Each structure stands twice: as C-alpha cells, then as structure tokens.
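The structure that follows is given in the form of structure tokens.
Missing here is one protein chain; the remaining ones are kept as they sit in the complex.
Here the chain labels run A and B in written order, and each chain numbers its own residues starting at 1.
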Amino acid sequence: MSPVEIGSLAVAALLVLIYLGMPIGVGMLAVSFFGVAALRNEVVSLRMLGAVANDSLREYLFAVVPLFVLMGLLVTVSRVGKDTFDVFQQLLRRVTAGLGIATVFANAVFASITGISIASATVFSRVAVPEMSRHGYTKKFATGVVAGSSVLGMLIPPSLLMIIYAVLAEESVGRMFLAGVGPGLLLSVAFSVVILLLAKYRPGFVFEPTANGEGRLDHRGDESDSARALAAKAVPIVALMVVVLGGLYGGFLNPTEAGAAGALGALVIALLRRSLDGRKFWNLLVETGQITVSVLFLILAATFFSRMLALSGVPRELAELILSSPLGPYGFLILYLLLIIALGCLIDSISIMLILLPIALPVAGAAGFDLIWFGVLTVVCVEVGLLTPPFGLSVYIIKSAMNDKDLKVGEIFAGAMPFVAAMLLSIGLIILFPPIATWLARL
Amino acid sequence: MACGPRAKRRSAIGTKISENRRSTHVTVKPHERGAPRSGRPAITLSRLWAALVDGLAALGTALICVLMMIICSDILARNALGASLPLVSELGALLLVMIVALQLAATVRADRLARTEIFYTGFRAAWPRAGALLSALFNLTGAAVIGGMAWATIRIFGKDFASGEYIGVTGIATFPTWPFRALILAGMAIAALQFVVLAFADLKTIFAPQGRKGKP
Partner (left out) sequence: QETVYLTVASSHPTVIPWVGMIKTHFMARTDEILAEAGDYKIEWNEAFGGQLYKANATLTSVEEGITDVGWVFSFLEAAKLPLSQASSYAPFSTSDPAVQLEVMEELFETNTAFRNEWESHNLKVVGFTGTDSYDLYTKAPLEQGFKSIDGMKLSAPGVLGNWLRGTGANAVDGALTTFYTDIQTGVSDGVLSLALGVLPSKIYEVAPYITRVDLGVAFSGAVAVNRDTWDGLPEEVQTAMVEAGKYYTASHGKDLLERHEFALNKMVEAGADQSPSVSITPMAQTDREAWVAAMPNIAKEWADSLEEKGVPAGDFMKAYLDGLRAKGETPVRDWDEDL
C-alpha cells in the first residue's frame, strides 16, 4: 500500500469507529497508531504516542482552556447573566417582541465574558425563558431564542472554538477573537430581524393565543428598576468585560492571562455576592477539570491524527486533487461547509473541527484563502450544529436546565429553526463579504 | 459544548457532581453484585481504587487554582513591579499537561470522553450483551492506547532523569522536568487501568446469568 492509501484507509476506519460510538479521542489515537506503524514501524509509532502525550499539550496558550471554562461557570452561578438580561429587558420593554430581542442582546453582551456556549444556554434558559413564558410568549419560541442566541457565546470573543482554530491554523488568538466580533454583531442583528419578522407575520409562532390582544404584551404589572439600580446591575459584567477584553486588546494581557484575570475577577464577584461556598467552588473546579480534560484529550488525539496524516501525505494529495479538479477553491469551500453542517447533526463542535481541520487546512492554504476568514466560516458552520437535530448540544442543555416535563426536545429544535436559517444567511454574507470577518482582525 | 453527546445530561451545573459520584458507584457495584462470597476484599479493593482515582483528580483540580494564581501573580509582578516572574509560561504549560494527565482516569470513569450516540445507545439498549461486548472492545482499545502512552513515557522519564532535563534558564531559574514526567506516567497508567476496570464490568454484563433470555 502506498502512504496515501494507508492514510485514506485510516480516515475511513476512524469514521466507522466514530459512528459505532467509540470515544472519538480513543478512535483517533488507535487508527493513528496503526497508520504510523504501517507508514514507518511500531517502534516509531509507539514513540510518537509518547511524544504526543508528553509534548502536544505543553503550550502556555492551552492553559486558557480551563481558565475560560472556570470563568464561564463562575459567572453562571453568580447571577451575572440574570442581571444582564434584566438590563436589556428594561431597555427594550416598549419594543414588539422586546423580550426576545433583549435575550439576543443580553446573550451578545454575556458572550463577551464567557468562552463557552454551555454557560450561555444554561444561564438564559433559567433566566429568560420563565420571563418570556410569563409574558405570553410560546415555549417553542422562548427556548428557540435562547438556543439560537447561545451560539453567540462562542462567536463573540473570548471563544473556545476560536482558540482551538487558532491553535490548529497557527493564527494569532487575538486576531481570531477580533474576527468573531463582526460576525457576532451580524448574527445578533439577523436574529433580531428574524424575531421582528416572526412577530409580524407569524404571531402564532411567537405568542400564545391566550395573550391579550394580538400578541401585544402587557408590562404594566412589572416592577421596574430605577436607572440607578439598573446601572448597579450592569457593573459586574462591565467590570469583567474591561478586565478580559480591555486587558486583551489594551495589550496588557495575552489570552492566557486574560483567562486567568477573568477567572479571578469572576471568583471575586461570586464571593462578593455570596453565591459561592467552599463545597460549591470545589464542585465548579471539578466540573472545570472534566470539561478541560475532555477538550484537551481530543486535541491531544487530534495532534497524533494530523501527524499521521502529514506522514501519509493525504492532505497534500487531496489539495492537489481538489484544486486541479473542476470543483475549484470555492467548490471546495462550499463542500467543506456543507460537510461541517452535516457532521454538526451528529457530533459536537470541537470534535468536528479536530477531525476536519487537519485535512482541510492544507487545502485552504493551497487555495490561497485568508485563513482568518476561513476560520470564522468554520466556526459559524460548526455552531449551526449546536441547534440541529438529532444531536444539538445547546438544545439538550436547555432541556436539562429547564427541568420541565412538558417541554419536548422537538419543540426546542423547531423553535431554533428560524435562527438556523438566519445563521445560514449570515454565512452566505460572510462568504460574499469577507471584510465582515477580516476587517477588524487585519486592522 | 465540548464534552460531546454525553454532556447533555450533565450540563446543569448542580447535577454534575452527583453524576460523578454515581459513576463512582457504577465501578463499585459489579464487584458487590458479582462476587458475594469474596465480597469484602473486592469492595475494599474497588474502594481503594476509587480513592486513588479521586485523589489524583483532586490534585489535578487543585492545580487549576494554582495555575490561575501563578498567572495572576505574574500579571501583578509585571504591571506593578516591572519584572516578570521566572518560569511562568513554561511552568503553566507543564501544569496544564499535569491537569489533563491527573484527571484523565476520573474523566474516563465518568464516561465523559466525547462520543457519538447515533448507533451506540440504541444498540446497547436493544442488545445488552452485544452492546456490552462492543463497550468492552472500546474500553480495551482505550486501555491499549493510553497504556501505550504510559509505556512510551517510561522511556521519556528515564531520559529526562538521566540528562537532568529542565525548564528555565541556567543562571536565572531552573526546575527539573522529571517530576512532571513521573506524574504524567502515573496519570496515564491509572487511566489505562481504569479502562481495564470498565472493560471488566462489561465482561460481567456479557456473562451475567440473567442475560440468557435477553433477546428482545
């Protein structure tokens, strides 16, 4: 067998194993071990396995993973998300479907202090959904808005997905973060437009028929915060934004340090608000550890997988084949994005990136694509998968956080569909107008 | 987000730890059930094993805090005193590898490595014994690859120890790397054994007497 045949066989074997349900990281390590053994020999293969275990994660940048995860979990327990929602709820109370739009923008702001969508989905399903239900919105719509806008969590910086892309593509994390801002705002606006259009043309989707009038919402009974109280609610989140984003873009902190400072800041807020005791904090740390391990173990395994591929020459051959075929660079791009969306129905975000990028990045590089733009497209497409059945992580998180027996998973998926459509439209816009992603990053 | 399909049931923060604890019991139960005659030593052994895995994980968990503190001290020293602390970036990188190695066994035990459930869940429910066999194969593969990592790390440990490999700069500050290698070795070895323990539990399901009439 030629090296390329061995590499291709390994990729095929991996797909079968993943389908059967073998832990993805274990599958990658196993096929890579046999791949390298066939390409070189077992001794080299075993040594590469050891090298991967010892050296592939030994990178200061990776320390950002537990730190941003910890920060996300800390702000979740300290009710910073609820306060953010309160502020937007008050600001938008006179707008049609204002609570829906408030959820979107509260998510966008909350996104700028958390790097994981789990946090966004958990917080807002507990905060925004009950509030919307109380005001006559349908459960389908309320949970759909929360699911849709939770994707902002990993698009607007800081973002775990952007960090992982930056690592794999050897792009600067700071630039990738900046590249997420434009598309994040675009998505926020697109989501708001979708909400307004739905409220106008499909009120039955948005409002319960029992709501007064034709879906006009009554806020008269609500107590409202004074401007001062509202400002006080905004303080913690603004403070954290200043620490994380200000530190990062003011140049005081590198991404790892921004993560550490943000985590410490979130800890201070949680302690000041007395939302943390020793036991709870330890549990948060344990949870942080488990998320960290499951992410980094995948990165470790993917490192071995991409090294095996590099030895086999598969990515190089594939680049030559695709780019010389009538498909061309843009044909490849469309095919690649569709493949991500298809995989997104089945596997989690990070696994998709770690499986596809070692193969796709060399092709994208050979096609002459701007790798920051390519990365943003990758991340948005990967995030579509958070909302598509049968496996849509954000939807499942909302389901489990709501703890409502009457709420069907299918209902949340249906509620999220308009937002999936908005995402697809935004992807098209980013393809047609790359500066949406690259302008800020290349400034 | 990252933890794959499995994570969906554990996403709410409040439920996670109990979930974690429950899986501890899962590894204990087969022994309690399967070996009533030699029950006591088996329980003791499995408790010791669980304590070992938990202890390593707790060490890894504490390191997350240490990592945060070290980096924050460095920021403080650099911005307030104008001098950065030595070793921070290299130590941070190694601590991260430690965190992963030390918590891997607990993560494996809690079944939190990302996997798809398209085929797996339905298959296990429909054919419990064949499903357990598949699970055993997966777990043995995991034991083999993680065991391979541990095995290959022995040599790396030996070389680092012999050559006095260090991080940092001679004349400023240095720290030997072999203690880190030893912890990686321990973490990987125990994670591999944890996979074996899981495979053993699968085998018990396969050969459990009540599975005889188990065809649906």
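By definition in this document, contacts are C-beta pairs under 8 Å (C-beta built on N, C-alpha and C of every residue); 3 or more make two chains touch, one makes a residue touch a chain.
Since the structure is predicted, the reported quantities are computational estimates derived from the model, not experimental observations.
Engineer: Touching the absent chain in the whole complex: find that residue among B:M69, B:A130, B:I154 or B:V169.
Structural biologist: Residue touching the absent chain, from the options given: B:V169.
Engineer: Hey, which of A:F34, A:F205, A:F252 or A:W439 is the one touching the hidden chain?
Structural biologist: A:F252
Engineer: Suppose we count only contacts with the excluded chain; which residues of chain B make the list?
Structural biologist: Those residues of chain B that touch the unshown chain are 78-79, 82-84, 86, 88-89, 156, 160, 163-166, 169-172.
Engineer: So which bits of chain A touch the chain we can't see?
Structural biologist: 3, 40, 43-44, 47-48, 51, 55-56, 58-59, 170, 172, 250-252, 254, 306-307, 310-311, 313
Convention: only the chains that are shown with their structure count from here on.
Engineer: Using mean C-alpha positions as chain centres, tell me how far chain A is from chain B in Å, no decimals.
Structural biologist: 25
Engineer: Which stretch or stretches of chain A touch chain B in the complex?
Structural biologist: Listed in rising order, the residues of chain A that touch chain B are 18-27, 29-30, 33, 46-47, 49-54, 57-60, 62-63, 65-67, 70, 73, 76-77, 116-118, 121-122, 154, 160, 252-253, 256-257, 259-261, 263-264, 282-298, 300, 346-351, 386, 390-391, 393, 396-397, 399-401, 403.
Engineer: Provide the residue numbers of chain B that touch chain A in the complex, in ascending order.
Structural biologist: 1-5, 7-13, 15-17, 20, 57, 60-62, 64-65, 67-68, 71-72, 74-75, 79, 89-90, 92-97, 99-101, 103-104, 106-107, 110, 112-121, 123, 134, 138, 141-142, 144-146, 148-149, 151-153, 155-156, 181, 184, 188
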